[in-house]
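Accompanying notes for the structure given below.
Note that one protein chain is taken out, while the other chains of the complex remain in position.
Letters A and B mark the chains in the order given here, with residues in each chain numbered from 1 onward.
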Amino acid sequence: MSEETMAGRRVGSPRARAIRQTVAAAPFLLPSLVLFAVFVFYPLVRSIWLGFHATDPFGRNEVWVGTAQYHDVLTSSDFRHSLLVSGQFALYTVIPATAIGLYLALLSHRRLPGIVIFRTIFSSTVATSVAVSSVVWLLMLNPSVGVLNYVLGKGGVPTESWLTSPTWALPAVAMTTVWMNIGFATIVILAGLQNIPEELYESARVDGAGRWSEFLHVTLPGLSPTLLFVSVVGVIFAFESFGQIQILTQGGPLDATNVIVYSIYREAFLHYNIGLASAQAVVLFVIVLLLTLLQFGVARRWVFYQ
Amino acid sequence: MSVRFDHVSKRFGDVEALVDFTLDVADGEFMVLLGPSGCGKTTALRILAGLEEPTAGAVTIAGRDVTDLPPRQRDVAMVFQNYALYPHMSVYDNIAFGLRMRRIPRREIDRTVREAAATLAIADVLARKPGALSGGQRQRVALARAMVRRPRAFLMDEPLSNLDAKLRAQTRVELIRLHRQLQTTVVYVTHDQVEAMTMGHRIAVLERGRLQQVGEPREIYERPANLFVAEFIGSPSMSFFRGPLRQTDGGGAVVDVPHLPFALDPAQAAAARGAGWAEVVVGVRPEHIVLAEDFGERYAAATFEADIDVVESLGNELHVSLISQGRGMVARLPAGAPVAAGEARRFAVARGHLLLFEPEHGTRLG
Partner (left out) sequence: MTRQSAGRAALRLLGWLPLYALLAASAAVVMFPLYMTVVDSLQPIAKFLTFPPDFWPHTPVWSNYRAAMTSIPMPRYMANSLIMATVITVGEVVTAALAAYAFSFMRFPFRTPLFFLFLSTMMVPWEISIIPNFQTIQRLNWLDTYQGLTVPFLATAFGTFLLRQHFMSLPRELKDAADIDGYGDLRFLLSVVVPLSRAALATLAVFAFLQAWNQYLWPLLVTNDPNMRTVQIGIASLQSEEVQRTNVVLAGTILALLPMLALVIAFQRFLVRGLTAGALKG
């Protein structure tokens, strides 16, 4: 006893402490963990599992079919087409939305009288849903009475029946999505701009930087994490897009707007081909994951965290 | 109440923040834990508060082992460096916060809060938020919050470090007065030796997680246990000279620093001989280096020629940086002493004030 005290008694075993800490933290973490387990992790595993099983037209009687459905998905020209459409759609939406958001944020970043009004207008489209923006643009894109064709006609540009043209349907749907997303992009980029310390600008100014070199050497590097965030989220949003397709084009014309999620929806909930739809979803998940990792990988070269 | 650290150790990963720390604080004592940043003093305080669990050892308060008790059951109050006032609550609510937890009747709480506010002269700001207060006022609110709890001990973590110099000096005096009035045990962490010297009944000096010395301020200053304490305490710092110990005729001894031999007193010479050291380090406080012309050579342990490098005037005294034979040292001279930068003068080291240390381990002779 005395020797133990001399050497310093070991207090409350690490095991007991770990248990006590876990018991204390559990009520804070369990609500989220349980929900994630049921609605995120289980579905992930379940989708992979479903991909290995075929069902009858009522979505019942799951039968193990091995990798057949994954094989079908990967070799199907329809799926590859959908993948291409989704990829194009991501390209058509992410780059313009980010660029416009950056432009609007830079424009309204300076503290000027009344600037809050402009910021509010620029971020207002964050309030719109896919349904709202689709209905709004359906009118604008109307080939005979729509404003877009009216304006183009005035400018001498040939008009189009946007949503029924295999060439123009996808860009047209993308345009509605860009408009819907610029509000979010502007808000996030405005926040990113405010995170850049004022001293960096001051020191650049003291060093004799002009507007342009200030933008290039202070704003852009300072904004790089934000731009990465906006583009990563934008790509994920793009691959998840569904409502605008369903309302505006139903995947047509000639599958020109048949993005993957729409194809999954049709397969699963119209044709009740749950297994095949799940296999598509799993493949899509892997692709989105790879794309995200790729974006982070590319970004590592030019994103600067303070 | 008395407080005791009993062989307390704390590791953070590979870092040993506190090593086998044992310290007794008597009931009502004002104990200062002093050391440079990272020395383990704050860790010790946080272990005493229960905010940190020791890796080994025990903490007792009033004779009771509290090592495994959570902070709230230890009945201590803490004043933080940044005051840790709740910014969204009024001063009144900040002070009352800890009391409301203890099911004390509302009227009693009100009385206690107002009493403490009156004592600390913050009664007129009770309705304000901490953000609207000056640094000094915030400091008082933090003190009041600790005071109303009537804890068994006050733990203070650098409570004055965010105040400007003048306010710090004022608050020091107030803290001393407050402690005299409350008679509660205080464990006070600081890196500022002036605070330690002026407020502490005793000072515990720590370095790299280890206790170096415990003692009354005067004792620590005059008889530092080792080289670290000797160098850390005192401003400007002590000057140190290393050389072999050589016997002289007639039983005396000399520390034979090249071009600057120090003659030892007979008692010190005997002790050094007894210890059997080959080399020693001589420590000289700045106030013991004086102009030779004012000083009888026979009271000097050494005299030497030095170039005056920098003269800093503090109004009531001068701090003079000297260079002699390539060695730097600092002297503290009375204001008006006839010295100017660039001059070469003769200086003396007063006899009887030399401190001798063993060079390898730094322990002091005697």
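Simple rule for what comes next: a residue touches a chain if its C-beta (ideal position, glycine included) is under 8 Å from a C-beta of that chain, and two chains touch if they have at least 3 such contacts.
Being a predicted model, the structure only gives us computed values, none of them experimental.
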Selected residue (touches chain absent from view) among B:28, B:98 or B:236: B:98
Touching the absent chain when the full complex is considered, from A:96, A:192, A:234 or A:251: A:192
Interface residues of subunit A (partner: the chain not displayed): 18, 21-22, 24-25, 27-29, 31-32, 35-36, 38-44, 46-47, 50, 103-104, 107-108, 110, 112-113, 115-116, 118-140, 144-147, 150, 179, 182-183, 187-188, 190-192, 194-195, 225-226, 229, 236, 239-240, 242-243, 246-247, 260-261, 264-265, 268-269, 274, 277-278, 281-282, 284-285, 288-289, 292, 305-306
For subunit B, residues in touch with the removed chain: 46, 49-51, 70-72, 76-78, 80-84, 86-88, 97-98, 101-102, 149
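As a working rule, only the chains that are shown with their structure count from here on.
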Distance from the mean Cα position of subunit B to that of subunit A, given in whole angstrom: 58
